[in-house]
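Missing here: one protein chain of the complex. Every other protein chain is in place.
Naming follows writing order (A and B), and every chain is counted from residue 1.
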Amino acid sequence: MIMDTSLVVDNAGRLYEGFKLTLALVGLSAACAAIVTVPLVLGLRSNAWAPRAVSGAYVTFFRGSPLLAQLFLIYYGSGQFRPLLEYLGVWWLFRDAFFCSVLAFALNSAAYTAVLVKGAIDALPEGQWEAAAALGLGWFATLRKVILPQAIRVALPGYGNEIVLLTKASSITMAVTLYELLGVIKVIYSRTFDITIYIWAAAIYIVIVSAIRLGFALLERSFFRW
Amino acid sequence: MKSTNHYKALFAVASLSLSVSSAMAEQRTLKIGTDGLYPPFSVVDNSGKITGLDIEIGDAICAKLNAKCEWTAQDFEGLIPAVQNGRYDMVIASHSITAERKKVVDMIKYYNNSASFVIRKDSDGSDLSPAKFAGKAVGAQTGTVHASYLEKNFSGATLKFYPSQIEAYADLSAGRIDAVMGDTPTLYTWVQGEGKDCCKVSEAKITDPSVGDGAGIVIKKGNEPLHSEVQRAVDLMWSDGEFDTLWAKYFPFRIGNDK
Partner (left out) sequence: MELVGFSAGGWGWSFLSGLVVTVEVAILALPLGLFFGLLIALGRQSKSRLLRIASIGYANAFQAIPELLTIFAIYHGCSHLIQLLMSGLDIQTSWTVPGVAAGSFALSLVFAAYSSEIWLGALAGIGRGQYEAAMSLGLSGIVSLRIVVLPQAFRLALPGLGNLWIILLKDTALVSLISVSEFMREVNLAVAATHRYFVLYLFACLGYIVLTKISEFVLERLNLRASRHLVRAA
């Protein structure tokens, strides 16, 4: 198939802007999600019922409903609480569509990542904890030196998938005025009514996702090196 | 589907999911697309019924053509492509008539229109120059002439484009943006209702030719005889005062239809 490259060349600047926004959304969301994941995993693995119930409800909520609905809830929902948010001094954050999107993505992704990490930790035999305790290691030292290095190896492929899903999911922010890569592509389509832009778009996303997968493959290899 | 066309019958069997425009013998049905999130021209109520001024105008046209209007509400941006590929016979959604649009579809003018901004009550609405809005955030609906106008002229402002007018209003009342550009009548309706505490319509209007010459019914290029039939119906509505009567149900001011 011979495809007209002028569509891409003419819009290269816009596409690059969109690509940068996609990258920023995914990078920042993943970083924030990692932070939220820690207390969530602790909650899910807690012996007390209250933290377990709270983290369980959190996970059910964010994994049980579509990200689009969560994004609308955070962006347009927060607009209704402006006086309260101003009083708390955080309105300037919620005012921003980028912040709201990152917040929605981070909260959502954290729920998936927490389940992943919990699964990886649960998969390790109980004997690991006992052996570490016998060596006189404390709870935190056991987690850091014994459990986490092994759990990360188990969870890494799943985490790579989660980042890919996050990259794909970031394409919905056009609904809240943020035109990332797919948003820019839709704008180009609505100007030109040229279907081939979607084929170019698919190719661009395949390249991005392949790069992420390659990165994680290299990371895995370095973890399994020993 | 009592179609005599063999190809049609064949394809209908082959692809069940495709909808076929059935040629009704008794009364023809005109499939009309509209926005649905554009008060007071088109709104969808809680029973799924589409109502509003554009719908009343369309129904009056259908009555004159002895046809039945079948309305569908969808995203504004997709309406013109939908006419092009035959999803609808026409679209009545207060589309501004521009040279750019007339390249891809035919447009039948049905009322004069103008563009304005809605702004906060305490701000000055007599000057809508780009310099005045430098550093401010201005919103509009995607796919509209307003969005293109802002993009071309307001490079100094932060521009926000929304799937429908409704979301733009939401962000204006929440204080996320400082102004929304749109058609004057719809902005007027909003500041009479939901936006009456915060906002007003600018005194100045945008008269740039790129924002269009009035509102037009969108119809596929060369779709005769429908084009001339609808044109005649519109002319008749203006000459016998029916349009004015419908308009007066929604607005206290009159509007014309200059050729």
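Here, a residue touches a chain if its C-beta (ideal position, glycine included) is under 8 Å from a C-beta of that chain, and two chains touch if they have at least 3 such contacts.
Bear in mind the structure is a predicted one, so any value in this text is a computation, not a measurement.
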Check your understanding: Omitted chain: which shown chains does it touch?
Key -> A, B
Exercise for review: Give the residue, chosen from A:Phe61, A:Tyr87, A:Trp139 or A:Phe223, that touches the chain omitted from the document.
Suggested key: A:Phe61
Review point. Given the contact definition stated above, which residue among A:Phe19, A:Phe98 or A:Tyr198 touches the chain not shown here?
Key: A:Tyr198
Check your understanding: So which of A:Gln70, A:Ser101, A:Thr142 or A:Thr177 would be touching the chain we can't see?
Key -> A:Gln70
Revision key, fill the gap. Had the left-out chain been drawn, it would touch chain A at residues 60-61, 63-70, 72-73, 76-81, 164, 168-169, 171-172, 175, 182, 185-186, 189, 195, 198-199, 201-202, 205-206, 208-210
Exercise for review: Please give every residue of chain B in contact with the chain that is not shown.
Suggested key: 5, 7-8, 11, 17-21, 31, 36-37, 43-48, 73-75, 78, 81-82, 85-87, 89, 163-164, 166, 170, 194
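The criterion applied here is as follows: only the chains that are shown with their structure count from here on.
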Exercise for review: Report, in whole Å, the distance between the mean C-alpha point of chain A and the mean C-alpha point of chain B.
Suggested key: 38
Exercise for review: Show which residues of chain B lie in contact with chain A when the two form their complex.
Suggested key: 77, 81, 84, 104, 139, 142-143, 160-163, 167, 170-171, 173-176
Point to revise | Contact set on chain A toward chain B in their complex | key: 76, 79-80, 82, 95, 97, 174-175, 177, 179, 187, 190, 193
